[in-house]
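Below: one structure in structure tokens.
Every protein chain but one is kept in place in this view of the complex.
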């Protein structure tokens, strides 16, 4: 039973078609140079294609699809290495709609009119409808309108309009981060069902994995094409085993990672899946896809040689994103938690 | 300033000459099948060549050389993958002579008439001249006449003649181990200078590293020769980059490991070397040489293909010894201790 | 629609399912292992559960691939004896189904499904390993049949097999890929001598097979005379899928390592936890990739080349898990009490792991397949492609 059905192929083709036209390498570099994201493209993505509302329920202005469809879009965003608030905004949408919270916010998020982001940080406290604390390393934290703080037993929506947000310098030139200091900022707390924070964490891990697989796929394509064309010693370098086998190992990493990503996506979409299985699958996908993207984008530079190490070549932009996306949303304790899933329960 | 002088080349040539004649693959396999070691060869090594007494002071019947000379012999023993009590016996000799202990035992050890071994285990207690406890994983523990227990502030010599020693099954078919149970066994305790146990531990690590480098060297030679001869697809497999570069990586591992081994050996031989530097160098050598020998003997099987995976080929005998020698003499905490040497002092 | 089938499977395994650890050891008592495997397969056949996706005309059930998935789910946790049967069911059977004559299929497939006949693969030779097409076992026309002389090697379970698919050279005057033919060989035929080869582990699962004027009939040719390379390629693609779908297991599994870590009191050791987490992800990758590939096969795509990913990864994870076990067990992994029946397990696993990098095509061959057939990279110039076999440079 394959994860993707024909309608997913249509969705993929639509997104890829748009991004190939509106977000080629030159366009991405213009956006990188200007900072932030391409607002006109965002309008087309959320307006024409309705992508921002894909996974928001129909009664809140979305189209009621789920993680699999978000995954398709994020793979394409990853391929294009697009600076875009998509990941953070749809994750916030999932966080709110699965909690049944912020009904008034969901329609404007679905329409792409408000951007939101998410943090799993714990350095904040809630006092009535005021939140105080430091929330660091918030992706898209400089451009988002709202911040969803994921906690237990529920979460908080913070309006960032008046917040003190300090842009950080980032290795990844395609996604900003901010340090947000909240001093009694107005906030809307909401309740959430049991296990909600874990569920949102799993969705975050898997959506990042989708973006990573898309990026890795594109980088491998680029490196393979170069190896087929570049001639040294009278033949294409891809005919030499040293290069061919390096590329084959990149393919191995990609296809293994893709298997974990598709499995996790399928579990997220399966009603009633065991939360422990979802956690294990999501963390496995994050570990596997983070590593694969780092390995592939790093080894691509080796295949491309000097040309791949120049600023003008996109290889380093993917490598930067690979390294940075591996550290998003609190990935640090994955391996320890997976040891528990493997049966080694700490005493 | 090179570590080895011309007289070392002479020593090496003498040992290699003897082992090439008396300990070729068929001879080693006969010894493996019979268990233990080749007593006639041991007599020639200790008698004709005086190898057992190399590092025992002249006043105790030895020739008063040091660790560098032992290293030369052990490299050759490693090359031949020889089942031999040499490593354990000369280590015991170093332990005793650096403590100034057991003057009556040293001459017979130097003459090769008594075999000895060493343990760094701590599961024993001394009560007057009786020792009680369990000393496990003692290399050559089934064939040795004496056991030197290395402790602090001094050590103990145990006569194994009447001891309960249980032979263990071993992955390494060229070196036995025993579990020795001592129940009030007669023992000769002796005092030792400050830092003695650490020094003996460092010597043990470096002597094993020498054996490992010798074994790795020989395995790489064998695999390279095969790759130069075996023809597939109309040319020697060593002309294919996949095989050539695998062998090159084996060479890299070997030459890096050899650098740590020679450095550690040089430091051991340098009068007045800082004990901390000796410890760091010895542990680095053990880590590097253990890994290199495991990697090289394992990858050699890949180069050799099916033929290298048969019982009849010596490849697995080297691989077995590589794995087992990496666990000798309490190697377990090397990396943690080396982090301290690197400057990360635990709080 | 699979519900009834699922109940039958469940009932079968409730009655006949054997825990893998209750089965005779493949390594220590191979003859008993083979006997138990035959009994198991016959019981499956008796229960109407053999050959799920094979046509009914040849003794199969003629069901769709979703039934195979149901079977696998119900079989989880029970011994499947895949090590013995993979060559027959995963490789020889599919080749006969694709290329065999109607008569060959009717004659060979039913006894294969009943385990009355166990099959092996007579391909590799001392001089032809990675370069299989350079094999030199010669099948010379003789009357309306053939006489075969040569030597095969690394023939898994040949000493327990009744038949085998044999690749031999029928025309040394054309380039190496074009002069090969595939045959069915009766392992009991006069002139066939099987000699077990002892492996680095001490086991003897592989064999040398000597063929000395072995007579084959015209009906023993599988596919076309001279079309042996195509048949072999099909068989090797099936092998990769089979190895991906059901990776040959090292006895040192992740679960065994978890139990080892618990016994050694290392459940809270951060280094062990981290390395175990890494091994868990690697094992998940292998398992989930295998499941993905199996799904692809079911929907009719050809995953033959991509399956090399699974083979490479399975070998790597076996090495990783074996090495982790060695590290956790410490000195006891390499020297153990003779009375401890599992004492040698960790050393065995470590010695077993390298075989996964060699058997079924070396890692170099798998990487070349992935580079050329999946990524579309250019081939290496091959000097020997158009040279008649008899003029080639060969080893030994």
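Residue numbering begins at 1 within each chain, and the chains themselves are lettered A, B and C in the order written.
The criterion applied here is as follows: contacts are C-beta pairs under 8 Å (C-beta built on N, C-alpha and C of every residue); 3 or more make two chains touch, one makes a residue touch a chain.
Everything numeric here is computed off the predicted structure, so don't read it as measured data.
Within the set B:100, B:228 or B:275, the residue that contacts the chain not displayed is B:228.
In the full complex, chain A makes contact with the omitted chain through residues 136-137, 166-172, 177, 179, 229-235, 237, 240, 242-243, 298, 301-302, 305-307, 309-313, 315-316, 319-320, 323-324, 327, 332. Chain C residues in contact with the hidden partner, per the touch definition given at the top, are 269-271, 274, 381, 383.
In the full complex, chain B makes contact with the omitted chain through residues 1-2, 220, 224, 227-228, 235-236, 238-241, 243-245, 247-249, 251-252, 255-260, 262-263, 280-281, 284, 287-288, 334-339, 341-347.
As a working rule, only the chains that are shown with their structure count from here on.
Common neighbours of chain A and chain C under the contact rule above are B. The chain with its CA mean position farthest from that of chain A is B. Averaged Cα coordinates give chain A a centre that lies 52 Å from the centre of chain B.
Multi-chain contact residues of chain B (touching two or more other chains) are listed as 240, 242. For chain C, the set of residues touching two or more other chains reads 364, 367-368.
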